[in-house]
Each structure stands twice: as structure tokens, then as C-alpha cells.
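Missing here is one protein chain; the remaining ones are kept as they sit in the complex.
Chain lettering (A and B) follows the sequence in which the chains are written, and residue indices restart at 1 in each chain.
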Amino acid sequence: MTATDGDRRDGGRADDPNRRHWRFLLLVVLVGTIIVEPLLWFVIRVHMPPGRQTTAAQGDQFDATVLTMMASPVVIAVLAYFTYAMVVWRHPKGAPLVDGPPIRSNLKVQASWLFMTSAIVMGAFVFGTYELIVPAGAGGGEGPSPIWTPTSKTILPVQVIGQQWQWTYRYPTYGGFETTQLVLPDNTWIAFHVTSLDVIHSFWAYQLGVKADANPQVDDVAFTKTQQTGKVTVRCDELCGIWHGAMYNYGYVVSRSSFNSWALRTEKRQAPLTKLLPPFSWTYSPSANGAGGGYYPSSIPFPSSESYGKGASGPEGNLPGVKVSHKGLSGGQ
Amino acid sequence: MAVDPQMMDPEALEAEAEAEYDLLGVEGSFWTATRLLIGIVTFVWAGVAFAYFYLRESDTHALWRPHGVTPPTLLGTLIALCVVAGAAVAVYGKYTLLDGRQVDWGFAAWLTTALGLVAAGLQIWELTRLSFLPGLSGYTSVFIGYAPLNVAFILGGTYWMETTVARAMRLRGRLATTGGAGASPLPDARLLRANVDGVTYFWVYMALIVATFWALFYVL
Partner (left out) sequence: MAMTEEARAGTGQHGRITARERQRNPWLGQSVITGFAGAAIGYLLGHLFGNIIASNYAVVKASGVNNVSICLGLALGTLGWLAGLGAFNYAVAKILGYEPAKEEETTGWQRYFKMTLDHKVVGLQYLIAVLGFFFTAGLFAEAFRTELLSPYSHFIGPDVYLQLVSEHGTMMMMMATSLVVGPFGNYLVPLMIGARGMAFPRLEATSLWLFVAGYMVILTAPVYGGFNTGWTAYAPLQTEARGGMDSYLIGFGVVGLGMILNGFNQIVTITNLRAPGMRWTRLPIFVWAMLTTGFLLTLATPVLFVGAYLGVLDRTAQTSFYVNAHGGSSYLWENLFWFFGHPEVYIMALPGFGLVGEMLTVFSRKPLFAYKVAAAGMIGVALLSFFVWQHHLFQSGINPDMRPLFMLDTELISIPTGFIYLVGMGTLWRGRIRFTLPMMFSLAMYFNFLIGGITGVYLSDVPVNVTVHGSFFVLAHFHYTIMGGLVFAFFGAVYYYMPRVTGHMLNETLGKIHFWMMFVFFNLTFFPLLIVGFLGMPRRVFEYAPRLQGLNAFATVADYLLGLSFVVFVANFIWSMWIDPKPAPHNPWQSRGIEWQLPDPVPFHNFDRLPLILSDPYHYGEEDPLPVADFRGGGALAALAEAGVAPFDAYAGRPEIAHPASHISDPGREV
């Protein structure tokens, strides 16, 4: 804070108490920032949640680190300032009460503050938007008509169905079989199609960096690309009733060949059950009489709403090592 | 003011000035309150209109408005006409009051009150004459949500008009010698005029709202 008119009368600029305070505070902020920023980048970043299992997770990790690095100087400055103020400008106990200098405003300080906060905000916005759009929606649910989509031609669609109180997964490219176990191939773009059969749930695959609300009769699509094998925790992230807390299960990212053999095996084993399921559809509605928990497919069938990832929905889906087939679908319509 | 303030002693003068200052504050409060009330009610109606357009736009399961679903159009139109006519009469009444024709204003205010009661009654009656069930579609839901709110809204405006004119009748004797409610400089008359201004403004706003929703439900 530079001198006000009132202060200038007290003495020359060299003795100006304001300058002394400023110098010290700037020094503290500078030193603090120089220490903290490399620590954040080189030490903390790799440990930041949610890990690097997918591009979305790695993006989250990177973004959280960058935001922390942007915020750190601000936090250091504010904390340093308050600490300094409390120590240096403390009114001694028992001393007669005198007022501080009547500083009412300071245009330079106010303008710089406005400029700095605006710059930080605009920086955060531009960075956030870039990180949202470029990695195909950053793993968030984009609704039934996603606008940020992967350019890859090989995208594995996986339907995630939430119901009170469990997650199940259907693989439309493998005849639409349904399983309680989420298994994904490594190094592959995945399109999660999240929907619900009852209330709102939210599909949160923590290590995948994916979160999308499961709304009844809504197909909420989220993309990510796997890049490490390993275990995945899936939790429900939207309160969905009494057993919401127990609505979690686990999944695995495995090698492409393991995935392919698992999928083919499961498709074959589940075939008699798959026939009893409602035909594959992006969303389901309770059947009219609700008897037996029956559901009917409530929207247009599988291939026609596949508008993302040009060519991805072609029958020959081009997923190397992964069999892409629609045979289970056409039979059920 | 009846007395010349220049002749008064400073204490009495200041007391007079304070009374006037307070009164200006109360008049201003009426003015602000009316506009703010309109703001509040606008957000209520905006909520309903949002529901209307949101469900219409979503058209979930193609169930926004199944073919042929319409509330009784004649009744709906009558309700809207009553409110619009009430507002027109209220505006006319307000200007006659300011012209000093208090009897005309009283008549207009009672007429507006009656029109408000009729409109609210018709709206309730309409609710009993619907050919659809509430949960049939988005449109029917919004209509069922709209109608009771509309009753409350119209009754609120009617209550305000009625209490204003009832007060004017009670004050008539007291204000008669000083030019009547339209011109009297007495505080009671000034507050009454502030009220008349507010309630008239509100009725005009109400007419706009009712006409808008009439168009949404019966025309679009």
C-alpha cells in the first residue's frame, strides 16, 4: 500500500513506513512461492488424486495441481499478511487506545487487486475450458448428445445401469450381456452410457476420473481412455435412498487380450440370460404394469444414437483385438 | 399544511417537519413495496413459466401434451377477461380519484373487487371441470400447478383492492372537508392515494400475467 496524502506529510518516501511493510511482505510471499511451487510440481503432483489410470484421471490430477499452484501464492500472501498484521500492528494490552492512520482508499492498490484477481480468474477459466474440451469432456457426464467427443475410431461403449442399490454393466458390442463386474480393456477409449432404472444415482469410477449422473430415462455419456491396468472403485455419488452408502462395487482395467477373452466368454455363458433381458437400449422405462420389475427399452435402439467418434458404431468397429458385433441387438428389437 | 410554518416556533416546526419526513418515508415505502412485491411475484410466475417451457422443450416420452388435452377454453378466456377488465376499471378509477371524483373511484374499486372475486370463483370452478387427470402429461401438470396459484394471486389483488376501498369509505367523512380522498392534503388521504397507486399498479401487472398464461395454456 503506497502512501496516502496524510502519510506523505509525515516524512519522505525513504522513511515511509508503508514501504517497509510492503518490502517485507513481498519478500515473504516471494520466498514462500519459490519454495512451495516446485514442491507442488515435483513432489505433490504425482500423488494427487485420482491417479493416472485413464486420460481423464491424469487430466484431473494435472488440473488439480495447476489450480493448487495458482492458488498457493494467494494463500501464502493472505496468510502472511494476516500474520504480519496481527504481530506488527497489535495494540499493546493496557496501552492507551489510539486510532490508526485514517487511510480510506488507495486507488493503486485497489486497481492492482482488481487486475490481479481478474487475471487469475480469467487464467483459471481459459485453462479449465481447454482442459474440459480437449480431453473429450474430461470424464464428466455430457448427457445424451455429447459435444466433446474423442476423435478415435475405436470406442468401446459400456452401458452403466444404476438401480437401487447396485451397479450393473451391459456391453452392447458383445450381444448386450449384463454383468455386475466392470471390466475394461487397457489403452482404449471407453464411452460410458450411464442411465438409471429408478431414482438419480451417480456413477463415480474414482480411479478412472469418470463421474456421470444416472438419471432415469436419460442416457448420460462420458468418455475416457484407459492407460494403466488395475483395480477400479465404483461408488454411487448421488443420494439414492437407504442403501446409498452400500452401493459400490469394483472393476478392473485389464489387457486388451484378457478383456476380449473375458467378454467373449461372458457373452457365451450369459447368452441364455441375455435373452431374458429387455432388449438393449440406451434407456429403460418400467413396464406399464410394473409387475416383476419388467422394463422396456424406452428410446431409439442402439446404433442410431451413436453420433460421436465417427465410424465407431460401424459393425466392424475397428477395435483391434476386440470383437465388435451387434448381433444381440438386432435380434431383440 | 394549514398553518404557515414560518410563524411557528422552532420546536413545533421541527416536529411538523419530522412528521412530514416520516410520512414521505411511508409513502416511499408503499412505492418500493409495490414494485418489490411485483418483483417477488414475477419470480414466482417465472418459476411456473420455467416449468412450462422446460417440460414443453423436454417433451419427455412425447408426453408434453397429448392430442386434445385442453382445459375449458371458454372458462379460461372469461377468467382472463375478468382480470383484464378489472385492471382497466382500476386504472380508470385511479384517474377519476385524482380528478376528485371519489364516488366514481369507489364504484370502480368495488367493481374491480367483484370482477376479481368472479375470476377467482371461475378459476376454482374450472378446476372441477377438467377432462384430464393431473399426472397425464407435462402440460396437465403445469396447468394443475398454475390454477391454484392463479386463484391465490387474484384473491390477493382483490383483497388489496377491497381493503383500500373499505378504508376509503371509513375515511370519507374525515376527508370530506379537505377536498376528499383525491385531493386532501391530510396524511390519511396521502397514504390512501399511495395505496390506490400501488393496488392499481398491481392489478395492471396481474392482467399482464393472466393474459400471458392464458396465451400459454389456451393459444400456444
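For the reader, a short list of remarks on this structure follows.
Here, a residue touches a chain if its C-beta (ideal position, glycine included) is under 8 Å from a C-beta of that chain, and two chains touch if they have at least 3 such contacts.
Source: prediction; values computed, not measured.
Just so you know, the chain we are not showing touches A, B across the whole complex.
Of A:G32, A:P144, A:G230 or A:P278, it is A:P144 that touches the chain left out of the display. Checked against the full complex, the candidates B:S131, B:T163 or B:T212 give a single residue touching the omitted chain, namely B:T163. For subunit B, the residues touching the absent chain in the complete assembly are 1, 4-6, 10, 13-14, 17-18, 20-22, 24-26, 28-29, 32-33, 36-37, 39-41, 43-44, 46-48, 50-51, 54-55, 58-61, 63-64, 133-142, 144-145, 149, 159, 162-163, 166-171, 188.
For subunit A, the list of residues touching the undisplayed chain reads 1, 17-18, 21, 49-50, 56, 59-60, 63-64, 67, 70-71, 74-75, 78-79, 81-82, 85-86, 89-91, 97-106, 109-110, 113-114, 117-118, 121, 124-125, 128-129, 131-133, 135, 137-144, 146-148, 194, 198-200, 202, 204, 206, 209-213, 215-218, 220, 233, 235-246, 248, 285-286.
Criterion: only the chains that are shown with their structure count from here on.
Here subunit A touches subunit B in the complex through residues 217, 285, 298, going by the rule given at the top. Residue ranges on subunit B touching subunit A, taken from their complex, read 60-61.
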